[in-house]
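All protein chains but one are shown in place.
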Amino acid sequence: MNVVEASGLGKRYGSTWALRECSLTIPAGHVAALVGPNGAGKTTLLNLAVGLAAPSAGAVTVLGGRPAGSLAALDGIAFVAQDTPLYKNLSAADLLHLTSNLNRRFDQHYARARLAELGIPLKKKAGKLSGGQHAQLALTLALARRPRLLVLDEPVAMLDPIARHDFMATVLTAMADDGVSVLLSSHVLAELERVADYLILLARGRVQVACEVDDLLASHRMLTGPAAEAGKYAQWPVVHLRSGEAQAHLLVRAGADDPVAPGWEAHPVGLEELALAYLREPGAAALPGPARSRHADVSEVTK
Amino acid sequence: MSIDKEVNGQPGGRASASPPAGGGGKAPARPGQRGPGSPIEFRLDPGSGVPTYLQLVHQVEHALRLGYLKPGDQLPKIRDVVAALAINPNTVLKAYKELEVKGLAAGRPGQGTFVEATLSQIALPELTALGRSLSGWLTAAEGAGLDEDGIVAMFTSTLRDFYERRSGSHTRGGAADRGTEGVA
Partner (left out) sequence: MTALTMTARPAEDASLRPVPWRRMAWVTWRQHRIALTGVAVFLGACAIYVWINGLQLHHAYAAAAACHPAASPACSALSSGFHVGAFLLNGYNLQAVPALIGAFAGAPLLARELETGTFRYAWTQGFGRSRWTLAKLVPLAVLLAAAAGALSVLLSWYYQPSFAPRNPALFPLPMSTFAATLFDLRGIAFAAWTLAAFAIGALAGMLIRRVVPAIAATLAAYAGLAFAAALYLRPHYLTPLVTRNVFRYFLSPPGSDYVVRQWWTKGGTTLSQSTTDQVINSTFTRMMPVAHSSREGAVAALKQPTNVHVFHYLTQHGYTQWTSYQPPSRFWPFQWIEGGWLFALSVLLIAATIWLVRRRAA
């Protein structure tokens, strides 16, 4: 099943296109990271996927073909928006009751146990919680709905390192326990490699990369060699070139088996370096990888 | 200095990088968290440049070598690893599958992943002989003018070429031990 399928998706605000010609297919069972500079259209894409915005062009379906924003889609998707908005004058207990009333499925036991474990008092008003506690509360409410897809908009931007780690640990544990797929937008490239196994790079409203991380890393190489010979690789799909006087680094789309000219070295590239290179070259794009649904049958091995 | 620069994880030996349990600091650390299952715990070095799943594979191999893990022991449950390190469960799965391919571990449905075999133990006289020939090489390298970093660089790149030639597609993607940045 594909948790998100978009074809030609676009969104316009006034005369500006925040997102254009976005086509991607995110398979289930993955953590898909949506990365891009500010204003690239990440929040727009997420809003379209959860039904908070309607497309100006194209279409987006979720959870195997359900129209985004329909009741069927809302049932299976839990969204935590940027700055985790919650009703500030309601206590955690009230918010649990509220969310329980607004959804068909709600795991009260899990939610209460989780809040107790985190040390979040049930009677305190949400507005008085610390940043980390607030984010964890919003996440607990979302996970207690037992969604198929969890969508997070820059969830850890405001959190300190420990809170950030705990937040992501919660998300990933839910993925391990419950098989929930995750789509999150992030600024923090450094933590991507640990967490993401599907990468979407957005720049200026267009999709540059939409691909499984393994396929992406396997299909790129960093070539290092004499700067004078950099032109040799003009034929190859070169993503990014950095050159000193004598030495040049070329990031190319090539596999491990592609031949390397003598005098040149080929290294695999790390995810952060690759993402940065693409973001530096808005014109470059990697064709989306094949939509193989790699069913990581995680819940079977766990127990 | 250890040759295995990029191989991490000496369980029990040094301070673990995993954070204390509990977001609010209220729940106590759980030494029994690894459960009745596994003798080892994983740690993660995010700055090392080694892909995460490989770090886990190496830690298991290292534990096997040092005797912390024996055949029949259970490897940490995937969800426990995920909870402690905040990494993608698919990554842990990939590491365990890699160990299966290497014949070191096997999954039992509904129970977990267990150690199947151990790394071939090398007899002590052989180890001593290898160590002596290595010291000889080191002396020659130093005499030729290589400093410590140069020695390490030469060794790791030769090691990589050695395995790449041997294993081919088995180690594609990030499997090649990426210890060096571009050679200056």
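Read from first to last, the chains carry the letters A and B; within each, the first residue is number 1.
The criterion applied here is as follows: contacts are C-beta pairs under 8 Å (C-beta built on N, C-alpha and C of every residue); 3 or more make two chains touch, one makes a residue touch a chain.
Predicted model only: the values in this text are computed from it and were never measured.
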item: Selected residue (touches chain absent from view) among B:I40, B:L54, B:L69 or B:A84; value: B:A84
item: Contact with the hidden chain (one of A:A53, A:I120 or A:L274); value: A:A53
item: Which of A:A174, A:V213, A:V252 or A:L279 contacts the chain that the document leaves out; value: A:A174
item: Touching residues (missing chain, whole complex) on chain A; value: 13, 47, 50-54, 71-72, 74-75, 77-79, 81, 83, 85-88, 90, 94, 97-99, 101-105, 107, 109-110, 113-114, 117, 138, 145-146, 166, 169-170, 173-174, 177-179
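Assume only the chains that are shown with their structure count from here on.
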item: Whole-Å separation of chain centres (CA-atom averages), chain A against chain B; value: 28
item: Residue ranges of chain B in contact with chain A within the complex; value: 19, 22-27, 44, 46, 49, 51-52, 77-79, 82-91, 93, 96, 107, 109-113, 169, 172-174, 176, 178, 180, 182-183
item: Touch list for chain A against partner chain B, complex; value: 29-31, 117-120, 132-133, 136, 162-163, 165-166, 168-169, 172-173, 175-177, 190-191, 193-197, 214, 217-218, 222, 224, 249, 255-256, 265, 267-268, 270, 294, 296, 298, 300-303
